[in-house]
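With one protein chain removed, the remaining protein chains of the complex are shown where they sit.
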Amino acid sequence: MLNVAIVGASGYTGLELIRILHCHPEVAVTCLTSEQSAGKRISDVFPTLRERCDLMLENLEPIRVAEKADVIFTALPHKAAMEVVPTFMKLGKTVIDLSADYRLSDPKVYGAWYEEHLNPANLKKAVYGLPEIRRARIKGARLVANPGCYPTSIILGLAPLLKKGVIDPHSIIADSASGVSGAGRSAKVDSLYCEVNEGFKAYGVGGAHRHTPEIEQELSLLAGFELKITFTPHLAPMDRGILSTMYATPTKEVTTEKLVALYKGFYAGEPFVRVLPQGSLPSTAFVRGGNFCDIAPLVDSRTGRVIVVSAIDNLVKGASGQAVQNMNIACGFPETLGLEGLAIFP
Amino acid sequence: MLNVAIVGASGYTGLELIRILHCHPEVAVTCLTSEQSAGKRISDVFPTLRERCDLMLENLEPIRVAEKADVIFTALPHKAAMEVVPTFMKLGKTVIDLSADYRLSDPKVYGAWYEEHLNPANLKKAVYGLPEIRRARIKGARLVANPGCYPTSIILGLAPLLKKGVIDPHSIIADSASGVSGAGRSAKVDSLYCEVNEGFKAYGVGGAHRHTPEIEQELSLLAGFELKITFTPHLAPMDRGILSTMYATPTKEVTTEKLVALYKGFYAGEPFVRVLPQGSLPSTAFVRGGNFCDIAPLVDSRTGRVIVVSAIDNLVKGASGQAVQNMNIACGFPETLGLEGLAIFP
Amino acid sequence: MLNVAIVGASGYTGLELIRILHCHPEVAVTCLTSEQSAGKRISDVFPTLRERCDLMLENLEPIRVAEKADVIFTALPHKAAMEVVPTFMKLGKTVIDLSADYRLSDPKVYGAWYEEHLNPANLKKAVYGLPEIRRARIKGARLVANPGCYPTSIILGLAPLLKKGVIDPHSIIADSASGVSGAGRSAKVDSLYCEVNEGFKAYGVGGAHRHTPEIEQELSLLAGFELKITFTPHLAPMDRGILSTMYATPTKEVTTEKLVALYKGFYAGEPFVRVLPQGSLPSTAFVRGGNFCDIAPLVDSRTGRVIVVSAIDNLVKGASGQAVQNMNIACGFPETLGLEGLAIFP
Partner (left out) sequence: MLNVAIVGASGYTGLELIRILHCHPEVAVTCLTSEQSAGKRISDVFPTLRERCDLMLENLEPIRVAEKADVIFTALPHKAAMEVVPTFMKLGKTVIDLSADYRLSDPKVYGAWYEEHLNPANLKKAVYGLPEIRRARIKGARLVANPGCYPTSIILGLAPLLKKGVIDPHSIIADSASGVSGAGRSAKVDSLYCEVNEGFKAYGVGGAHRHTPEIEQELSLLAGFELKITFTPHLAPMDRGILSTMYATPTKEVTTEKLVALYKGFYAGEPFVRVLPQGSLPSTAFVRGGNFCDIAPLVDSRTGRVIVVSAIDNLVKGASGQAVQNMNIACGFPETLGLEGLAIFP
């Protein structure tokens, strides 16, 4: 039985980690922290947990946390994560970091999009935790940088095409829509029910979203050289889910049939990637609450363009589910442990 | 390992049974039927199930179904259930019936609210499957009538008051709101997104809803004599959930404190009923996807009235979760098996 | 052409006033204030207004406001209103106050539910602005206390019964559900999309909601003596709308038919109250964006109770629409001016 701490437990990804780990047979959650709600029970913050998980929320004192846990999930805003991760690393803990702090391998890139990086030493040790692309390196890793939600949906959607050289890497456009939980649980007018409901909008258009360099880093590695993409996030009036619709120009003629076969081969044996049969398309409704990435590749025969549609639950495969998947791999558990739950519909 | 069939698998309660039983360690789903979609895979009807449950949907031929299963869940409309249950019973199967057909012990009452009862013989053998009230009789039962969604929320909400004689049984008003999944998955204008969204309405006002006699039957048993209630269902723009707000006149002076203590005592040890601490109130958001009934009793000190608020997920504790709970009890499994999943939020 | 100021224009009721007055032929909006957004254009706060109303938001300096307007709508939180209304009154302006500050005629009651009243002198002059009940007194009034949203739906729903002595005034229970816009536009976790969506809950249960004394004051006046009610508000996952379901015990036998006739008579000629024909029930979806109150009275023949269901748009008949209706009456315009717009569906 592994002891696990969740640092930053009063946000939505923290709660989702608790929900998933509650059904994990090899893990006990022993420590939860929250700056805002320290001193309250987690079940007072999230009444879904009542009589199932009533742990007291603590202040974030890294050494105390480390005393209570073997594995630490850091579900903190960027910067706050790299302020505590070094201590956890020094004390020999395994860290799954859900922030952006260890995702960009080049601290200069981090500096350009966020701020100066405080911990380049550990950055070198961090593994980008997208299991379908980098499973071998995650095994035994001590610091896993859990991917962002948009990047997960887009990288999984495009990996086979780039790896196999099917598309012109300079032609990529990724158009995504996310549910509101991606904006977190902080009180701001823009996330109020009446502001979001019955509305659909684009934001961060023109390469302004901070997930852009993360996507480009991973797609470049897959393609074998530096590429840039056009990425447009949208906000949809729903709690959970990301759907990405991606466009690219093929380097040679392809058919939908061949693409589906390519994807089926590329993701053969993957427990959480479902390549849909020709004619089917993903919906976020079909992955809600589950750790799946549903993908449909196809060809627009009128224009010749390749289109890929992928769907995930941003809080599960896009955050906490993938984090548990990474913990399973890093710690040597079966990869699907605790993640057997089906998506919930309706 | 018990083999289980779900008859009427292409509705929302059928799907929810599959989702819950998927995590049940002692059960294998071996047979699914659907009149509308026979010949399709269940995962083509509900893509959430892809690569997890791809069983073929069959026509409902009772004898063939019985050959494949030890326990049969009938998730059919009323009347359709009592057309097949006799066969299952004759063949020695255990039946958990999610329809209304075996809930009303008096066939005349059934006749008055539905139509003539086709199977009064088995009606006598049926046990009304509300475990918190009738656990002992469910043990070993061969035919369990799984309660309706509104009745579950209202009976659990009022049972302690009636059992202990705290309220005037003629003073009960139950005002409930339900999510749209309660209306099922059939194509009708009233259930269209644009008809339901951004609207809140009452329906079946004035004692017209067919759950009324079911609620009255059980409350009368608890009170010890015949009572009638005023029950008003409402439709709320959400997928899941029932919240019932109940009003009654106390027979003697009570306080919120005493009521909370009474409820805590009455439901002590119950795994799925959570009596909230004084000052807390239930929300359907806190039970979504979980098999809980959250209850808060209190006194309106200005008018002296007793008010009880209860919340369930209509598809879980109000249908499929409770059905699995009943199966567990009837078949001798630990009652919470397969039902350990926490509610999902947001 | 009347010049109109809206004090507190950056909230939802402020915006709704602008929307309605935009189509009013006898009125020009000349001044908008907002403490939070002074210096911005209103169309930067609410982009719906772009190229239609681009006025600059000002700080609230009462004398400057009064210089620009003949009629002033105060759409402020309680207390903030009574800090500025005295100046407007002294300067001879007509004030339609959308706060709670002038609704409770007894300053002691105000003190018990809010805080000490700062302006009892004007309180005596204020008219409670429910036109269907008090039209004569609103004519020529200088200070109109615009009713609360819940009170509007409940008082209109029960007025005919109390005025005609049909029900026991001590038996009243009002169970209401509101959309989220009723909570205003301030940034708080409880109003976030993910907290509200897919949830239904009661709040302020047991006589804790501040609209309770307002409802009781008006119902008592209608009944002819002091009464108390049980009032339970609920929050529904939608932008707009209040539906109230009210219960009472009749003093003598009644039928639905007679009730409908009574209501049709009571509200004959009213432009904004629609008494539904027997068999029809209101929905908030049918009044969205319109200044209507839809009402259906009926008898639960099984228990003998009287039930009334009423629906309004909380931002229109429950706030800004009624405020314009009051302005029309107070200033001698045709009562429906600017309020001819139909409800919007879907």
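Going in written order, the chains are labelled A, B and C, and every chain counts its residues from 1.
By definition in this document, a contact is a pair of C-beta atoms (placed from the backbone, for glycine too) under 8 Å apart; a residue touches a chain by one contact, two chains touch by 3 or more.
The structure displayed is predicted, hence computed values, not measured ones.
The chain omitted from view is touched by exactly one of C:Pro147, C:Gly199 or C:Gly290, namely C:Gly290. Contact with the chain that does not appear here is found for just one residue of A:Gly140, A:Gly206 or A:Gly224, A:Gly206. In the complete complex, the hidden chain is touched by one of B:Met82, B:Val196 or B:Leu298, namely B:Val196.
For the chain left out of this panel, the touching residue among A:Ala159, A:Ala183 or A:Ala236 is A:Ala236.
Counting the whole complex, the residues of chain C in touch with the unshown chain are 12, 15, 18-19, 22-23, 46-53, 181, 198, 239-240, 274, 276, 280, 283, 285-290, 294, 340-346. Against the chain not displayed here, chain A makes contact via residues 173, 175, 177, 179, 194-195, 197-203, 205-207, 212, 228-230, 232, 234, 236-241, 243, 245, 247, 256, 281-286, 288, 296, 298-303, 305, 307, 309, 311, 346. Interface residues of chain B with the unshown chain, by the touch rule above, are 12, 180-181, 185-189, 191-198, 237-239.
What we mean here is this: only the chains that are shown with their structure count from here on.
Between chain B and chain C the centroid-to-centroid distance comes to 38 Å (mean Cα coordinates, whole Å).
Contacts with at least two other chains are made by residues 194-195, 197-198, 237-239 of chain C.
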